[in-house]
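Complex shown without one protein chain; remaining protein chains in place.
Chain naming follows the written order as A, B and C, and within any one chain the residues start at number 1.
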Amino acid sequence: MRPASDRERLIATVAELLAGVHHVAVGASSPIPAAGAMLRRAVDAKRGEAPVRISILGSARHNFFTNGSSELFDCAAQGRIDAFFLGGGQIDGQGDINLVGAGDYPRSAPRWPGSFGSGLLYYVVPRVILFREEHSPRVLVEKVDFISAAGASPPSVRRPGGPYALLTSLALFRFDKARRCFVLTGVAPGHDTDEVRDRTGFGFDVAEDLGPIPEPSPEALALIRDRVRGELAETYPQFAETLRDE
Amino acid sequence: MRPASDRERLIATVAELLAGVHHVAVGASSPIPAAGAMLRRAVDAKRGEAPVRISILGSARHNFFTNGSSELFDCAAQGRIDAFFLGGGQIDGQGDINLVGAGDYPRSAPRWPGSFGSGLLYYVVPRVILFREEHSPRVLVEKVDFISAAGASPPSVRRPGGPYALLTSLALFRFDKARRCFVLTGVAPGHDTDEVRDRTGFGFDVAEDLGPIPEPSPEALALIRDRVRGELAETYPQFAETLRDE
Amino acid sequence: MTEIVSLEELAARIPSGAKLALPADYAGVAMAATWPLIASGARGLHIVCVPTGGLQIDLLIGAGRVQVLETSAVTLGEAGGAPAFVRAVCEGGLELLDATCPAILSGLAAAQKGVPFMPMRGLIGSDLLRVRPDWRVTENPFEPGDEIVAIPAIRPDIALFHAAEADRDGNVWIGRRRELALMAYASATSFVTVERIRDASLLDDEVTAAGVLPALYVGAIAHAPNGAWPYGLWGEYPTDAAEIARYAEMARSEASFSAYLQRFTGTAAFA
Partner (left out) sequence: MTEIVSLEELAARIPSGAKLALPADYAGVAMAATWPLIASGARGLHIVCVPTGGLQIDLLIGAGRVQVLETSAVTLGEAGGAPAFVRAVCEGGLELLDATCPAILSGLAAAQKGVPFMPMRGLIGSDLLRVRPDWRVTENPFEPGDEIVAIPAIRPDIALFHAAEADRDGNVWIGRRRELALMAYASATSFVTVERIRDASLLDDEVTAAGVLPALYVGAIAHAPNGAWPYGLWGEYPTDAAEIARYAEMARSEASFSAYLQRFTGTAAFA
């Protein structure tokens, strides 16, 4: 079997992060998170466990909603969505994310599209996975220029949700809610902690059991290359095609 | 032409009270208000004016709503419903209405069904017509035992709606919002003001231009007996049938 | 995952003390589930009428199953007042949460939105506000001095209703009776009885999908042809007014109420 590509490893890592989740929602242009969710479902199905429900915004086949745009947010606020993915033009060490722009608001430069649903979803979905392939001090900053959604809240705020992990092409962190900081738990094969430090603009803790991010199991790899790629083709045809060529 | 029956006169009076209204909603078991609204529409159509929109709760043909029970109340709160009808086990001189029960709450005796939508509709629909055929001191009381919805509100309360008129088999009153009282404007043919006083449990003013409630015009009577009766048959078949026999 | 179960199993999953959302007469009443629910012996129910109640509520009250009743009205419509309800009120045997339709719908909408309350116009000056200390007069934060009522979220444990059709995934066709969706969004789960279960997914066709409550909200489905009887079901069959009138007559005394119930539940006394 051909060894796992970087993207296949990201997909397998996402699937691990979704262990135990009943309902995961995925944004419209998020093929790797979507693939990770599909792998989770495929693995659970093979093990005879209840399949995770996957809602992909913008997909016809994976759209279970019938109440328009509001339903995703209502559903999340009701506590019916266990996991979601967010990115960010900037992500900082406190878990704050910036989807609006760099520099002084309102005349941001560059200006990014905007905060989308982060202002609610980051607060109510228990397991928000921050996913950004680029790992650089430009993206992973000490302090974001604009807080689209805050990584943590004072005790006066009811907050069932928040950051759970941060996954990049280089590293995997979990978020320590009590201490409001990221903890490095895994490094991509072929890289080391020093490189992660160099390429990260914020300080972070290191887990005692830090190790390389595991390679996908042969079982997972086979599922990615067969069932998951087939399922992806409906919503992300181009992505499914390039995945084949890796 | 056969002279107007009491119910035909009530229907014609309701149609007069709806002059200028664009959208009237009618409760499920309100055949006379519904007939009055249909007569209003028929008269306007004959005069080439825009027809009033009629929403009858529980009717298939007159149900324009597609968002369940909430839509009537939302629509009213948006200001899209100009007129509505309410009744009451008790109605008092301040325009307060009681749909809950007589005696000490909660062990009311008799207990009536309950307040239905009055807690909002009485406050937001500009032209609420109180309609109750029975005219007696038992119904028209000095002070209701339980206020399902209040006839007037202090200035601190935003209130575009409220009572506009009170129509019974015996009399027609308009409501004076500033002075919070009813003003007798018409008495049913064959009755007089003294009888109205005897049969009304609350004090009221008398309009300078008080007179008998007018008989329906021949045009109105013809429309009631033909077009309106036909339209009523879909929602109120029994009522339409008994109307024929009068 | 939605399970397809028998009527008896569906009723057996409603425990004593459950907070149950039930629809109005015209919206799809799960009458066929009412008999096994009464037979199951679940007691101390907290009923939320969405937004009014009729025969089903009166039966549950008469059978002694209801502890708390939140409603905007209970009536048998053309057949008159609801006898068991009126009797229970007079005897003080119910914790009564008298409401108005839009307040119940607002409370459910708050639960739908996952917020603790919804503001609502009206109500001020009424005795409803006096007898509902759980409703609060609050100030519009955007306009000092503007008073408005805050209705707390209503979060039932189970929404129970009847609909025309479900598919094997658990999607339910509710059409324009969207108060059923509102009940389902607000409730932890929904139990639905249906006229028919179809093999093809209701979500495969955008025309039928528009009237679907997704399986996401539906815990259990039971097949119950004619399941709203004696109530009607929109687009399917009309109300059996004679049967409701017969009930209204029999429910006037506790003895004949019991006889009426026994016919459907097969057991004896309930009160």
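Everything that follows uses one rule, which is that contacts are C-beta pairs under 8 Å (C-beta built on N, C-alpha and C of every residue); 3 or more make two chains touch, one makes a residue touch a chain.
Note that this is a predicted model, so its numbers are computed, not measured.
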| item | value |
| --- | --- |
| Selected from C:Arg65, C:Arg121 or C:Arg155 as touching the chain missing from the view | C:Arg121 |
| Candidates A:Ala25, A:Ile56 or A:Ala150 - the one touching the absent chain | A:Ala150 |
| Per the touch definition above, residue among A:Ser55, A:Ser118 or A:Thr168 touching the missing chain | A:Ser118 |
| Among B:Ile56, B:Cys75 or B:Ala188, residue touching the chain not depicted | B:Cys75 |
| Residue ranges of chain C at the interface with the undisplayed chain | 106, 109, 113-121, 136, 138, 140-143, 146, 148, 150, 152, 173-176, 206-212, 234-235 |
| Residues belonging to chain B that touch the chain removed from view | 23, 50, 53, 63-67, 74-80, 124 |
| Absent chain, residues of chain A that touch it | 28-29, 58, 60, 65-70, 73, 77, 99-101, 105-124, 146-150, 152-154, 156-158 |
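Definition applied: only the chains that are shown with their structure count from here on.
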| item | value |
| --- | --- |
| Distance-to-centre winner among chains (Cα means, whole assembly as reference) | C |
| Euclidean distance of C-alpha centroids - chain B vs chain C, Å | 29 |
| Chain centre separation in whole Å, for chain C relative to chain A (CA means) | 40 |
| Cα-centroid distance, chain A relative to chain B, in whole angstrom | 59 |
| Contacts with 2+ other chains: residues of chain A | none |
| For chain C, residues contacting two or more additional chains | 181 |
